[in-house]
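These notes concern the structure reproduced below.
With one protein chain withheld, the remaining protein chains of the complex are depicted in position.
So, chain A:
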Amino acid sequence: MYDCLLPEFVVERREDSCIRCRVCERQCANEVHLYDTELDRFFLSEKDCVGCQRCVALCPTGALYVHPRQADYRPNSSWTRDKMQNLKKQAATGGVVLTGSGNDKPIRVYWDHLLLNASQVTNPSIDPLREPMELQTFLGRKPDTLKIEISAGKAKLASEMFPNVPVQIPLVFSAMSLGAISYQAFKSLAMAAKEAGVLFNTGEGGLPVEMRDEYADCAIVQCASGRFGVDLDYLNSARIIEIKIGQGAKPGIGGHLPGEKVSDYIAQTRMIPLGTDALSPAPQHDIYSIEDLSMLIYALKEATNYTKPVSVKIAAVHNVAAIASGIVRAGADIVAIDGIRGGTGAAPLATRDNVGIPLELALAAVDKRLRDEGIRNRCSVMAAGGIRSSADAIKAIALGADGVYIGTAALVAMGCTLCHKCYTGRCNWGICTQDPYLTKRLNTELTSQKLVNLLRSWSHEIQEMLGGLGVNAIESLRGNHEHLRGVGLEEWELNILGVKGAGE
């Protein structure tokens, strides 16, 4: 199809190590390796290689080596190889260039410019191995004040309490829908969330009926513009309902599950005909204003008899603080903010790389605005989009988040190598595909264990860092900018983040 494109990867085979077991040939859905029995030799189709490293990882003798092929064009720092390559793709098809996963452009990662504090002399640090360390977090609206009535010597809570959902660790799996990811990957997330006492997010692809008994208790279900699979049973089975307004990887545009991915099972869960495109419109067509958003928030609360918190997820964009304030005033119990490095199964490259703002700035701005307006207690804030490690997570909490969504990190734990080809539906790791030959590579027991391990290690690391800060509950860190210092940041960046420069 693209005859003038140079291959992106070089595939090298050490002939002396290769034992002709043909694992590479079977593992590659892109058909890069082809073995000719008569000639007893492999042929390569390098241009089809996406660099997912599946064959390299599974080659029993280590005979394969796949590495990026350097740009062979004349070096040019403006017209880079990917810019030229996209132009050629567009010239060949007239189409919108797609990509998957998160933004890979060198937009400043503020986590790497924020440093945490630790106790020295004036405040003792705490050893989490021997002392209690509370990571449990409650998601949902908190009352403005606590009124306690005492009658006949007994204290009774008089304030109205709102539905809250506890998570054992403030880490929640991001919205990844069944359809975008495979059933195996979806179920692994659910199983891990259940075991670790956290939540997973179904995305907008529905929650299969047979999973509801076991996993609905740790599910955040989404109500997005496509309203796929949304009915009262779906809404009432979940712990939290999330209205998806936007996604960090593609703010302002809708989703599009191509017809070839809408298998019988996907059709059933989404309640749409087999093989049709599952189109999620860009806006929710009953929401054109904050007042309309309020209408949907209360529709969902009515539908669930006011027993579940309603979350609203937006992409981090300009004026995000004012928008978040409107969302809280509209009645949302949780505001989720997805930054520009958030992942996706498919998005136009131009949108993914150029629309939105970094999570760190958005999060700090939203937290400050909500505090200034005296409404921070009315919602929990979830931070999403490019959280790579426990350190990023704890910094997000110090910047004002109640909890953190982890998506890409969870995918990597499952096997993903960030080849950015999620939109092709040929994921060799069995994650972002519906091809049964590929999806059965993912064993739900093993994969969910990996995810649980990931959460466990992050939670230990968070406890260690909290202990170092001299803090024994994650609550005491939330929004505590004093525990952060910036390095290598301009004044305006420090101002928006609300942190002092290192050394101050």
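FYI, a residue touches a chain if its C-beta (ideal position, glycine included) is under 8 Å from a C-beta of that chain, and two chains touch if they have at least 3 such contacts; residues count from 1.
The criterion applied here is as follows: contacts and distances are computed from a predicted model.
Candidate names were "ATPase", "Metal ABC transporter permease", "NADH-quinone oxidoreductase subunit M" or "GXGXG motif protein", and the UniProt protein name of the unshown chain is "GXGXG motif protein". Residue A:230 is the one among A:114, A:207 or A:230 that touches the chain not shown.
From the set A:6, A:23, A:375 or A:494, the residue in touch with the chain omitted from the display is A:375, counting the whole complex.
Which of A:92, A:146, A:161 or A:487 touches the hidden chain is settled by the complete complex: it is A:92.
Although one chain is not drawn, its touching partners on chain A can still be listed: residues 89-90, 92-98, 144, 225-227, 230-232, 235-236, 256, 258-259, 267-268, 271-273, 275-277, 279, 281, 285-286, 294-295, 298-299, 302-303, 305-306, 329, 331, 372-375, 378, 423-424.
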